[in-house]
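Missing here: one protein chain of the complex. Every other protein chain is in place.
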Amino acid sequence: MADFLQQVVSGLATGSIYASLALALVLIHRSTQVINFAQGEMATFTTYIAWTLVDRGASYWLAFALTLVAAFVGGVALERVIIRPVERASILTIVMVTIGLLVALNGAMGWIWSPELKSFPSPFPNRGVDVGGVTISLQDVGVLGVTVVVVALLYVFFRYTKLGLAMRAAAVAPDASRLAGVRVSWMLALGWGLAAVLGAVSGMMVAPSVFLEPNMMQVVVIYAFAAAVLGGINSPVGAIVGGLAIGVTINLIGTYADFLGPELNLPVALLILLAVLLVRPSGLFDRVVVQRV
Amino acid sequence: MAGRRLAVRLAGLGLAVAVVALLPRLISEYRAFQLTYVGIYFIAILGLNILTGYSGQISLGHGAFMALGAYTTAVLTFHAGWRDLWTIPVAGLVAGAAGFLFGFPALRFSGVYLALATFAVAVATPSVLKRFPGLTGGSGGLVLDLPVAPFGLPLSPSDWLYYLTWAIALVLLTAAWLLLRGRVGRAFRAIRSSEVAAVSSGVNLAAYKTFAFGVSAAYAGVAGSLLAIAIAFVNPDTFPVSLSILILTGAVVGGLGALVGVAIGALFIEFLPIYAADVSNQAPAVIYGVVLIAVMFLLPTGAAGLLRRLLFPVTRRL
Partner (left out) sequence: MALLELRDVHARYGQITALRGISLAVEEGQVVAILGANGAGKTTTLRAVSGTVRRSGQILFGGRSIGRRGPEDVARLGIAHVPEGRGTFAELSVWDNLRMGAYIRRDRGVKDDFQRMLTYFPWLEERRDQDAGTLSGGEQQMLALARALVARPKLLLLDEPSLGLAPLVVREFFGIVRTLNEEEGLTVLVVEQNATIALAAAQQAYVLEVGEVAVAGTSDELAANESVRRSYLGY
């Protein structure tokens, strides 16, 4: 039982990483109907920035904060420069552009930082804490905690601030928003900025346990896609629940069904993704109706 | 008018065939090998073009179908002792069947979701291949015999591969052309521009879409098979997600929805890394990415679109 709880907590921690990235995907999709295939590479890129700052002597949390700022600016810039010109183009075009971004970022990372594995520091102590007979890793608690704080801040932002309200409005009703005086285009750019911040958090939380290398997030992003789709591609709550659920499920499967082997974690997530898309494309929490011809 | 256009196209094709046939005499063996790769990419891009360019279904997972074809060939030669040549059509069929089957659930996904699903398949492929070492040789992969020309033809392995690949490419190109100029092609184009409109015109959406997936996957399977034969080796890392993206890049640069640019796309993805590698080891990927984005901005119709614009004034004068 204690083992089970431990695995659940551990699963929640990894799940929160998926949830963060899934939330980023949902944020972008809600406002621009774009599935940003480059979300993972953007997250890795910002993690590399953090690594560079730490390497140059910055304290962890300073590097963390600066990276979030850099991520925000980068996200806004990417939307303005690369996405805005093709905003109204076909889905195919936009998908290709984000794929192009994925490829370019991936290559750029290898070019700037070399593809060698790098280790990334964790701000949380590497030991366990005894809670009622269950050993819980502080690392897991830390990761979960950071994600909770970031998500909570975002929630407050969207719910209670004017700008957050305008972004929500622009996402669901851009024409009506314009009539209310909202500069919808900029709201979309802000959405990308915030999504990049979420990605950066996700990247920095996962990097200590896997090594930092250009392809680091490729697998995480699949889990995040699965989580976003599972929860409903337009539902932030869904993304979080989906991410946590997948994190716990994968962890439990890995522990209790080891005949599957670790290589099948990803295909299992893939199967979940495909199954959800088949059975209930709008996900668990979303209300969007899928066009069926 | 249409007759003249056809004549120009056939003349162009004839010229191309002649060039392809004579090239190995004129260039080094290494270059010929590179051009074999171009041929392999040509076939894969052709397949992807049928799916994405013509029937409008985005696939980011064609590397997986190539892997399927490659491993079919490898398994048949390694475990069952088949002659490599005969495995090619089998590889095509196996991949085609897989594609066709995938086409069914794919019907339920629209646009981006399909891209997502196929992307996930591409990322997961190496993992799945590693899981069954008994069959696939796991991470170590499988080794094949070097290709030898059959029936004692006096061709070096490299030449044999070259002609085999390009002969198959020609056959598949012709098949694609015939397929696409008829009713099937029209149905595909209708589906691409508007599914709702296509259905209301009586197009059986499910049949055509799954068919497109099947054909497209079969082409990729053949390409994969040839790849396995060419390198005489397969392992899971031969088929990372970047291969799928590579094929897609080739299709986009060549021009989606047109056959005439496929060769350009194939040449592009084979030779760009070589020239870009002069800058740095990692530069090619950045350049690919940037080119992909630039093409979508400036020239969404790819090289084919450009060619059409250039050639049209010419053909009118004829």
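The first chain written gets the first letter, and so on, giving A and B; residue counts start at 1 in each chain.
Here is the rule we go by: a contact is a pair of C-beta atoms (placed from the backbone, for glycine too) under 8 Å apart; a residue touches a chain by one contact, two chains touch by 3 or more.
The structure presented is a predicted model; accordingly, all values stated were derived computationally and were not measured.
The chain not shown here makes contact, within the complete complex, with A. Residue in contact with the omitted chain (choice from A:L117, A:V131, A:A180 or A:A257): A:A180. Remark: the omitted chain is touched by one listed residue; of A:V76, A:V150 or A:A166 this is A:A166.
Although one chain is not displayed, its contacts with chain A can still be listed: residues 162, 165-166, 168-169, 172-173, 175-184.
Everything that follows uses one rule, which is that only the chains that are shown with their structure count from here on.
Separation between the centroids of chain A and chain B, computed from CA atoms only, is 32 Å. Those residues of chain B whose C-beta lies close enough to touch chain A in the complex are 52, 56, 58, 60, 105, 108-113, 115-117, 119-121, 123-124, 127-128, 130-131, 195-196, 199, 205, 241-242, 245, 248-249, 252, 256, 280-293, 296-297, 300. Remark: chain A residues 34-35, 37, 82, 85-86, 89, 91-93, 95-97, 99-111, 114-115, 218-219, 222, 225-226, 229, 261, 263-267, 269-270, 273-274, 277-278, 281, 290-293 touch chain B in the complex.
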